[in-house]
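Okay, so here's the structure we're looking at.
Heads up, one of the protein chains got dropped from this complex, but the rest are sitting where they should.
Per-chain residue numbering starts at 1, and chain names A, B and C are given in the order in which the chains are listed.
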Amino acid sequence: MFLRQRETLSFDRSVPGKRGMDLPKLDVPAARDTRPAHLKRGGFAALPELSEVEVIRHFTRLSKWNYGLEDGMYPLGSCTMKHNPRVNEKVAALAGFTDSHPMAPDALVQGNLELIYTLQEWLKEITGLPGVTLQPSAGANGEMTGIMLIRAYHLAKGSHRRVILIPDSGHGTNPASAAMAGFEVVELPSRPDGTISFEDVTDPVNGRVRKGLQTLVSELGTEIAGAMITNPNTTGVFEFRFKEISDLLHSVGALVYMDGANMNALVGVARPGDFGVDVMHLNLHKSFSTPHGGGGPGAGPVCCIQAMIPFLPVPVVVRATEKVGEGEVARHSYHWDWNQPQSIGKVHTFYGNFGVLVRALAYCFSHGSDGLREATLRAIVNANYVRARLKHAFALHIESPSLHEVVFSDSNQARHGVHTLDIAKRLIDHGYHPPTIYFPLIVPGALMIEPTESEGKDELDAYCDALLEIAREVEENPDALHQAPTQAPLRRMDETTAARKPVLRWAKA
Amino acid sequence: MFLRQRETLSFDRSVPGKRGMDLPKLDVPAARDTRPAHLKRGGFAALPELSEVEVIRHFTRLSKWNYGLEDGMYPLGSCTMKHNPRVNEKVAALAGFTDSHPMAPDALVQGNLELIYTLQEWLKEITGLPGVTLQPSAGANGEMTGIMLIRAYHLAKGSHRRVILIPDSGHGTNPASAAMAGFEVVELPSRPDGTISFEDVTDPVNGRVRKGLQTLVSELGTEIAGAMITNPNTTGVFEFRFKEISDLLHSVGALVYMDGANMNALVGVARPGDFGVDVMHLNLHKSFSTPHGGGGPGAGPVCCIQAMIPFLPVPVVVRATEKVGEGEVARHSYHWDWNQPQSIGKVHTFYGNFGVLVRALAYCFSHGSDGLREATLRAIVNANYVRARLKHAFALHIESPSLHEVVFSDSNQARHGVHTLDIAKRLIDHGYHPPTIYFPLIVPGALMIEPTESEGKDELDAYCDALLEIAREVEENPDALHQAPTQAPLRRMDETTAARKPVLRWAKA
Amino acid sequence: MRYLPSSPSEDQALLATIGVARAEDLLAGIPEGLRLHRALDLPTQCSEQEVTWDFMDLAQRNQRFCAQFLGAGAYDHFVPAAVDALVGRQEWLTAYTPYQPEISQGTLQHIFEYQTQVCDLTGLEVSNASLYDGGTACVEAALMAVRVAKKRKTLLVSRGIHPFYRQILATSFAPHEDLKVVEVALRDGVTDPADLQAKLNGDVAAVLLGYPNFLGCVEDLTALATPIHAAGALVVSVTQEALAFGWLEAPGKVGADFACGEAMSLGNRPSFGGPYLGFIAVKDAFKRELPGRIVGQTKDLDGRTGYVLTLTAREQHIRRDKATSNICSNQGLVALRANIFLQLAGPEGMKGLAEQNAAKAQYLRQRLLELPDMEAVPEQPFFNEFVLRYKGDMAALQAACLEESLLPGLDLGRFYPEYAGCILWCATELHSRRMIESLVETLARVPATV
Partner (left out) sequence: MRYLPSSPSEDQALLATIGVARAEDLLAGIPEGLRLHRALDLPTQCSEQEVTWDFMDLAQRNQRFCAQFLGAGAYDHFVPAAVDALVGRQEWLTAYTPYQPEISQGTLQHIFEYQTQVCDLTGLEVSNASLYDGGTACVEAALMAVRVAKKRKTLLVSRGIHPFYRQILATSFAPHEDLKVVEVALRDGVTDPADLQAKLNGDVAAVLLGYPNFLGCVEDLTALATPIHAAGALVVSVTQEALAFGWLEAPGKVGADFACGEAMSLGNRPSFGGPYLGFIAVKDAFKRELPGRIVGQTKDLDGRTGYVLTLTAREQHIRRDKATSNICSNQGLVALRANIFLQLAGPEGMKGLAEQNAAKAQYLRQRLLELPDMEAVPEQPFFNEFVLRYKGDMAALQAACLEESLLPGLDLGRFYPEYAGCILWCATELHSRRMIESLVETLARVPATV
């Protein structure tokens, strides 16, 4: 607030001789230089020379140009920006965890192994699926892992299948992950209500016919390895025919992958394993509250049915229970099992983003079975409250019942020449982070609001009031909105030049 | 930056039933109610009911209405707002320190006792004084302790002295502390250069004659218990006749107390014990970089000459050294000695602000003898650089050489009807914290700038540029300055009404 | 040195602007003879790694415990992680006294909220931004009492007040030869009404009573206040365990004119005795006599609500030797911890925590009394501390506890000869039943007295 000037790049403020780190006194003889001369490190051109306080101020000031969850509501749809409890940070920072080495013998990291085992048990019960790996680093990494499991499953049956079906409402990572896992992607069309169409769909604009699920299954049959379905889908609506979809896919031997990014709508309320899902990922940085860190790290555990367990990445954690007498408490020990001959191999160098797993388990313990369900219900109530308060001003492109998020279209505003981008930028002027915009692609000018369970009525009301105020402004003074934001540190950015003549690093002038 | 609305009082947002803390499951029988009925706690009227994230947001948002040291230069004169290293926070938070109980047997807190002992040794060497207590909680508490030591010293000699001399440039805590320690305060006048006047001084305005040091010593003689002298004084100038002053006072048996608030100008460069000081306090939250915390906690250790050691507060830490063979490393043990029959008693419930002491010792270790001196020199260079850059625009009321801080007067600006307060408030508009203003009282419209050693040339220049810009504005558009600040979250506050009709707590509307 | 933004080229530019050749030239104002002409005889600078190791080493030289059953003015309570995280924000941590309200509204509003909560906890009307700790808060309250009572010069202090608080009182009152501190005896662990009555007279300015007192006993303020008020003196309630305000009625509602004490329990750790949090609250009539900083609500030029330091005419920087106190820097960040803690706890948390403390202490007492060597002393209502007589060998008990990494309660003999052989035990929400059982089992193993 007090920094109205821009904080320049630290490179521009570097002064030769300043230092922000001192080295310990060297208590052994200095290193002999054994490097071949040409491999000896030359200079550095872009490590700044600054004192410690100058570096600290730099990152403190820069931080103030960011908006965080503790500034206020941050309803990025599909991202589940819920409260990141500080106790989770605290326990994840315990030296017993942070100092532990991934190559240490199993007997010396029993705490870590028990933690991993326990988190797996929670995720199994939550998803209703008996297999889990915590190795994937994020949702996309989980998707790729899951699709590789599908591939391995079919291969083990001697079946080479080449197609993965993905709805047009799916997140971009879905087709990208399927492609990385070596599959061809075939798109499933949506019905007007956003759910997967069993029937073929004719595009009202170009008259093109897009094949529905039924046609695709009958035409592609055993070519289909599986389908990747987000549920609730990216419009926040539950695929109410999910059981039929999975039955249909199973009928040709295909598997059902569920993108669990929207699991915040289901935890404690419905279990993918119970409604036909074979394999899925969870985003611990969404549904399980681990902080987003300006882009990561996350964690994307994959859960699967019994039949797919042999293919899970190595190593897998195994619990051994010592035989004890009656009435005594059982003693457990844990170890990594690397001997999984059918495993797809590895998807993370070690065991995944362990520090993120610690936080997620702390989230689980804090909520418990009762709190998890309560959180889900609250998330759904909050989204529906926003929906109720805004639906007269903003168009609900899809009228189906919303679960944890609600997607509006900018069609009411577009009539005045104001689009989603303008609305989002004006929200910034009101002191809020905009929702996710222009996603899912099937909703024109989408504004996807996911308040999460963390918001109280106060904050929801203030956010809705801001949006209603913007809706009024659209009617009264639409042109002004094209100028938004005007209250942020910067106005709109020239993204075209950024992409055409990219400047991707600093270089000495 | 994103919060343009005010953050209301949390009481106003309390909603019955919300909670930000859950209790552990009670694993013992519930408490029997043994309280007399009338002593049973009734309700609470002003503990808000909020969820955890709401409380966190409240304090996060409120924090953004503050300016901190890591936002930029914070040159509050006399307060030594230097860099607060994060490693000091980290080591002070080690569970071995924070969990340790002040009543635990000495053998179980050897780390704490060694820490206290070691810090004492550092402070002794830094001040050149052989006695120390770390008990006082802040500078003022140290002053009172020191003056009580003076009293005890005289009493032990059978001498009842009633007067403490204090220069008119002294900080308000000096006379207040002397009064709390039961003394009568007699003011010493300053010479035009800000140092203590040996001669009588005639007030140019009212013609009143104020007795100088010489007169007071000869008139009051053995009535004088001591003098409290800030050195360098509050104008940043060394009392160049300090030795003469102390000799004169010692000649009547009086002791010299030094207010060490400005020790940042002396550490490693000159030692009070070497130039005639008998007793003094240090402000660890100033010269030794412990964070100011929005007002505290600080620590105000008192150092003294050998003859005053018997009077130090109890307990005192004592080191015992085990006899070891030649060549072996000596083994030390530490204990509290409570048996100090001449002690003044206690000035803190336990041993002082221990957590602050940890940070101060970390500061000492980091700097070492070389770094401490380097820091002092740098602090002096920085102040003199500011002086050099600003002296043509702002009046140097006192021309004597500055040490670690420089005091300007607003006399140049006052001619245009602009005063120190206006200048300070305009600095806020430039994104900076103002210096200390209207102190010391002997400089009309004082602007007291203490940049400390932590500032680099960049930051000093930006600050000076802002002040020079303001000086220009004073000439060109003085009236505008009365409106400052205009860029802060609030404009000037109505302090008169605040004092006349005080509202000192929230009450339900 | 990592903290100093020095560089050869820039340093030269600074000196050139000043017009000196070397930094040392700027020491000219210090007479040559008064300077130090050698390096300080101390180790040289260290890297962060070395410093960190040194302190980890020191910290490890303190014994760690599974459970500490010791209170006596320093309590082990759970501190929510949010407290540490929030006070670590530099905007709170590094700012100083809010002299410039326009850019210090964070600190100012926090103090206003804190004052409000102290008033609520104590049932009184005005508080301040904090005092150093429980002991010095007592001193400030006592000095304030003699100030407002004008001609009255005697202070009665219950023997139930924390012995260290009494020691600070003695130290602080010693220089004021016109003032007198007189102790009121205890009977059955609480202030003896007869002794109190006997010592009350027209010279008594105020009576300091523990609530609960050092022995954990709940003093009946209402009953004691009657004779005190009748004698024209003030009732000063002293609380060393602020969590008791979730269990006991606010002192201001049961007769106290002033309440003061120690609030470290609200969001802080024992930390070898500091930094802690002295609090004080008084009836509205006395507000202009309060020591320390006070924040008030007001408006800015545009009529927006804001907060400022106020009633500054009481303070040392204005009134100098006539000030209500010398306090300047206070315990700001500790008060912030308390504020955050109280807002997280809310009314349910405060009451619930207090009930758990009472339950744990009662359970601990019951279990300890099952040991043959433990004996009750006359029982009074208590909150989370209580006294038991131990017939066994105190040193053996200490040793047995240490072996199990348990810190036993306080051996009272050192402070109260009349309670020699007695132990002051404490239990809080941090004491699980298992810890309590483990203590009891450990004590059961102490060799019986011969």
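The rule is short, and it goes like this: contacts are C-beta pairs under 8 Å (C-beta built on N, C-alpha and C of every residue); 3 or more make two chains touch, one makes a residue touch a chain.
Keep in mind that what you see is a predicted model, and the values were worked out from it rather than measured.
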{"item": "Omitted chain's touching partners, listed by label", "value": "A, B, C"}
{"item": "Omitted-chain contact residue, chosen from A:250, A:331 or A:491", "value": "A:491"}
{"item": "Residue of C:5, C:80 or C:332 touching the missing chain in the full complex", "value": "C:80"}
{"item": "Touching residues (missing chain, whole complex) on subunit C", "value": "2, 48-49, 52, 78, 80-81, 85, 88-89, 344, 429-430"}
{"item": "Residues of subunit B in contact with the chain not shown", "value": "2, 15-25, 49-54, 60, 85-87, 89-90"}
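Heads up, the rule we're going with is that only the chains that are shown with their structure count from here on.
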{"item": "Chain whose mean Cα position lies farthest from subunit B", "value": "A"}
{"item": "Euclidean distance of C-alpha centroids - subunit A vs subunit C, Å", "value": "46"}
{"item": "For subunit A, residues contacting two or more additional chains", "value": "2, 15, 18, 51-54, 60, 85-86"}
{"item": "For subunit C, residues that touch 2 or more chains besides their own", "value": "1-6, 10, 45-46, 48, 50, 80, 82, 84-85, 90, 103"}
